[in-house]
Structures are given as structure tokens and as C-alpha cells.
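With one protein chain held back, the other chains of the complex are shown just where they sit.
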Amino acid sequence: MAPRRKFSREIPLYVMLAPAVVLALVYAYAPMVGIVMAFQRVLPGKGIFGSPWVGLDNFAFVLRMPNILQVLWNTIRIAGLKAVAGVVVPVTVALMLNNVTSQAFKRTVQTIVYLPHFLSWVILAGIFIDILSPSGGVVNHLLGLVGIPPIFFLGNDKVFPWTMVATDVWKSFGFGAIVYLAALTDIDPTLYEAAVMDGASRRQQTRHVTLPGISGTIIMLSTLSLGNILNAGFDQIFNLYSPLVYRTGDIIDTLVYRIGIVNFQYGVATAVGLFKSVVSLLLIGIAYKLAAKWADYRIF
Amino acid sequence: MNQKIVKLPFFENLVNLAVLALLALLCAFPIVHTLALSFSSAPAASSGRVTLWPVEFTTQAYRFVLENPAFIRSFGVSLLRVLVGVPVNMLLTILVAYPLSRSKAEFRARDFFAWFFLLTVLFSGGLIPWYMVIRQTGLIDNFWALILPGALPVFNVILLANSFRSIPKELEEAAAMDGAGHWTILFRVLLPLSLPILATLTLFVAVAHWNAWFDGLILMNSPDKYPLQSYLQTVVINPDPRMLTERDLALLQLISNRTTRAAQIFIAMVPILLVYPFLQRYFTAGVKLGSVKG
Partner (left out) sequence: MKHFSRTQWNKVAGLLLIVMLLVSCGKPASKATPPPDVTAEDAFMGLPLAIPKRYDPSIEMQSVISVNATVKFLGEDDIHNNIWTRAYEQLLGIKLTYKWVVDGSMYGQKLGLSVNSGDVPDMFAVSPEQLHLFHEAGLLADLTDVYEAEASAKTRDVLTQDPISLKAATIDGRLWGIPLTDAAVASASLLWIRQDWMDKLGIEAPASMADVLEISRRFTEEDPDGNGAQDTIGLCVTKSLWGAIANLQGFFNGYHAYPGIWYERGGSLVYGSVQPEMRDALLALQKMYADGQLDREFGVKDINQVTETIAQGKCGMEFGVWWNPYHPLNQSQANNPHAFWTAFPIPSVDATPAKSQYYSAIGAFLVVRNGYEHPEALIRMINFWTDNILGTEDDNIRRTFLGDIENPDVVLYKYTPVVLWEPNAMIDGGKKLREALAKKDPSGLDLDTQWRYRIIQAYFEQGTLEAWVEVATNGPNGATTILEQVMRDRGQLNRFYGVPTATMAEKMPTLQPMEDEVITKIIMGEPIGSFDQFVENWYKLGGTEIVNEVNLWAERNH
């Protein structure tokens, strides 16, 4: 085909993209110019072009924090665990729901598990402190029934990160399950028919048809969540942490929040944001390459 | 979904149902507890006497929130925001997902645009430049500030693009052979087959708009323009205990009130709960043509 004909085929695509591109340029790329503030001592009123340059000082400021390595590790650990659990649990639940024949039961459960998404961490803090209490909380009560001694979920710094992951998964798995359920509908029913005709059991169907069918969605969502790898959940942790668990519960964002209280320097916050963005980009880039090579799956 | 659901063997089915029921209970318990709190008296709530049923039943918390004229106003703002925002977001999502779902051969600049949009999610200049741009485009204190800056949810685009790609190519090719251009393929072939994902994304977008509170608080110059959640936030924010003075007492008493916070959550949840079953129907609807004839 002559190149010109090819291009005219593509014109509608550009037209479709146009409004979004304009919006992105104005509201996403224009503000990105502000990233330079990471290298400045931002003076109010002087803006981006009038504030003095300080090179890497803002980064050094944060890196000089005595516990920065611990904080970084906490962030990665909590965010990493959440990322894994945030895929495994919703997928499992979606698969389980998929096996339910009664539409009524399915819809009811689907609705109920989505509800925790709406509760804010402010009110959940109060609820969890009660439920997870080592003396009188429901969870420890139940654990006691099977002979497990009480666990101080919110006050024991070894357990705290797991508590954060578990409570966060509880709050958000319903949301994830919806996405996977939608993905399940994309699977070609003829594949199931073929499997059944080959005598595949339920389990085999799941292994050979269902999972591969949504593997694309799983990989995609996992990769995207890598973009969040350094966001371990400020809202949740801020409301639930305490001096007892700083060692394992302090994350980048809570540290930056405390810095912000004594230091109104926007430059520092921007530097941290830039750092997070670069790391996210690297990780997504790596995941993209890996997915393409091993799973032969192009994310886009 | 027209998937043939083969019934599980009895025991497995039972376990499956039991686990799901348990999960549902785990999720329902705090919701019911919060609901009970919202209908309880403040003293009962603050002394921990409320578990799953209201104690000293009262509608005081709801009346406090609802009777404030600010509530009605902000409810209206949020309603408008959803009614305008959802179509805008969905339209943009569809228009961007389609080109991105094309193959490299069909759309040579596909990768470029994919990264173009992905980068907007990863990189940000922070609050100040964002605020400045919104100000420069005249949107501070303007309703459209709640719609335009966040109008393209990239996450949704990626989901939809993937969904488009999973639709059998043969259908598109058949349509193309009949002379269909991109627009026709998109609207006549792909969309009708994508109802579940579209319903899902509509729900996400609606919920996102309904729940958003920070932009309203920071971009509006007057509480009159706050959407619902922004208004509701003003009654639940936790003050820094070290900075309290007795001038804050009224506010402290208000905020400490668990029942107000509980009522706030339900008031915000109810409209979503009303819309949700309506959309849920579509999550599993849509008959995929099993094969292509001919």
C-alpha cells in the first residue's frame, strides 16, 4: 500500500486522540515543568523561575535523615506485599464467584464485598483498634479459641506491616474482584466447550482456560501497581500507626509529612515525588520488558 | 456471560459458598456496625455500647448533617459533577482506548501515545504547578475544575484497551471488509461487545467523582461550591492534638462524635448503592458471538 493511503487510515485515530492529548498536555505535562522545583529552594511568590537553585540539596536533605534506609525498606515491603495480595486475593475471589450458579448469591456477595471500599480510614481506625485489640478484640478472641495467644496487631512492630496489608486487602479486594470478573467475561466460551469435550475437570478448566484467559489482565494490573510501589498507603498508615511501630511502619510519605510540619519547603516534597516517579518508571519498564519476553504479552 | 457453568461437585461447591459467605460477613460486619453507630445516641456511641444494633435510637446525627443547607448545596454540586463527569470521562476513555488497542501495523504511533499517557500517571510536578495551571486556565473556583483536570483516567483506558484487544479480530476484519471505518468499528462492533467492562468503568468513574474531596476543598474559593464529600470532610477531619485551644472546642466535640462520622459515611454511600445494582446487571451481560459465520 502506498504510505499516503496508510496514513489516511490512521487519521481517525488521531482525531480520536486529539481531545485527550490536549487535556493531557495542559493538565499533566504543563504542571510537570514544576518538577524542577525538586532542585530549587522554592520561595513563595518567586515561582519556578525566580527561586534559587540548590542542585541536589533537597535530595541530600531527605537522604541524610538517620532512618531513611529503614523508611525506604518499610515502604517497599508494605507496598510490595500489598501489590501481591492485591492480585492474589481479588483473582481468587473472582474465580470463586465465577463458580457460583445462583445469580442472587453472586450479586449479593459481590455488592457486600465492594462496600468496605467506601469506609474511610479515619473511621476504620476506630473499628480496627477495637477488633484487633489484644485484650477483648474479636480477632484475638477467635484466635484464642484455637489456642493461639493474643497478638498485638497494631502495637507489635513485627506484626504491624502484615496488619496493614491485611486490612488494606480487606478494604479493596471487592473493587479488584469486579475488574477480574469483568475480565472473565472476555474469555471465549468455545474454549470452555472444547475443554469440557476433552474431559477436563473443573480444576483443569480453571488451570488451562480461565487463568490463561485473564493472565493478560493480571499481568497488566500487576505492572500498573508497580507504579505504586512507593505509595504504601499514607491515609491508612497515618491513621493506624503509633510510636510503637515506627520502626516498621514509617513510610516515605509519613516521613515527608513530618518534614512538612517543621519545614515548609516545597522543594523537598517535590524531590521525593520525583524520586518515587523515577523508581516507578524503572520498575514498570522492567516489568514491561519481562512480560513481553516471558509471557509474550504486550501490555499495550 | 454465556459461559456454561458446570456445577461443582457438591462438597467443593459447599466450601466455595461457605468461604464466600464468610468473606461477605467479614465485610458486612463493620458496615453494619457503622450503620448502627449512625443511628445511636452520641453518649452510647462514645462509651462503646454499640455493636451491631443502634443503642438509644436517634436520627440526630443524620439530621445534623442533612439539615445543614450546605449539605443540600453540596449534594447538588456532586450530582452535577457525576452527571457531567461520567459521560466526559467515559467518552474520552473510549476514544483513547480504541487507538491504543490497535496493532502496531494499524497505528504506527501507538507505542508513543501509550507512553505519552502512561507518563502522566507516573510523573507529577506536585500541587503547586497543578494549582497554577488550573488557575491559568481560569478554572479556580469554577465547577469545571472538578471535571477537566482529571478527565482522562489512564488506568481505565488501559483496562478498556485490553478488553478491546481480547475481542476476536475476525469480527473487526469482517466489518472492515464490509467497508467499515474506525468509527464504525468502534461504535458498532467493539462497544456493544464490551458492555461488562464499560459498566465496570462507569461504576469506577462515578464512584471516583462521587468520593473525591480534596480537589473541591483546595480548588474552590468558597464552601458554597464544595461537592458533597468536601463538605462532609469538614466535619470529620482529625485535628492535631498538640494544637488545640479552647476556641476549637466546638469543633472538637463535633469531630469526636462517632455518630456524625458514621452518618457521613452512609449519606455518601447511599446514592452509590442505589446506582450499583443497576450497573451490576451489565457486569455479566452481553452475549459474545461465539464464532464468525462463514
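Miscellaneous remarks
Order of writing sets the labels: A and B. Residues in every chain begin at 1.
Just so we're on the same page, contacts are C-beta pairs under 8 Å (C-beta built on N, C-alpha and C of every residue); 3 or more make two chains touch, one makes a residue touch a chain.
A quick note: this is a predicted structure, and the numbers were derived from the prediction, not measured.
Set against the missing chain, the residues B:Thr58, B:Asn211 or B:Gln233 yield one that touches it, B:Gln233. By the touch definition given at the top, chain B reaches the unshown chain through residues 42-44, 46-48, 127-128, 131-132, 135, 141, 217-218, 220-223, 230, 233-235, 237-239, 241-246, 249-254, 256, 258. Listed here are the chain A residues that touch the chain not shown: 42-47, 61, 64-67, 125-126, 129, 133-135, 152, 154-155, 240, 242-244, 246-247, 250, 255, 258-259, 261-264, 266.
Simple rule for what comes next: only the chains that are shown with their structure count from here on.
Residues 9-10, 12-14, 16-17, 19-21, 23-24, 26-35, 37, 42, 47-48, 93, 96-101, 105, 107-120, 122-124, 126-127, 130-131, 170, 174, 178-179, 181-190, 192-193, 196, 202, 205, 216-217, 220, 224, 227, 239, 266, 269-270, 273-274, 277, 280-281, 284, 299-300 of chain A touch chain B in their complex. By the touch criterion stated above, chain B contacts chain A in their complex at residues 1-9, 12-13, 16-17, 19-21, 23-24, 26-28, 30-31, 33-34, 48, 92, 95-96, 98-100, 102, 106-111, 113-114, 116-130, 132-134, 137, 148-152, 155, 158-159, 161-163, 166-168, 181-183, 186, 196-197, 199-200, 203, 207, 211, 236, 238, 258, 261-262, 265, 268-269, 272-273, 276-277, 280, 283-284, 286, 288, 290-291.
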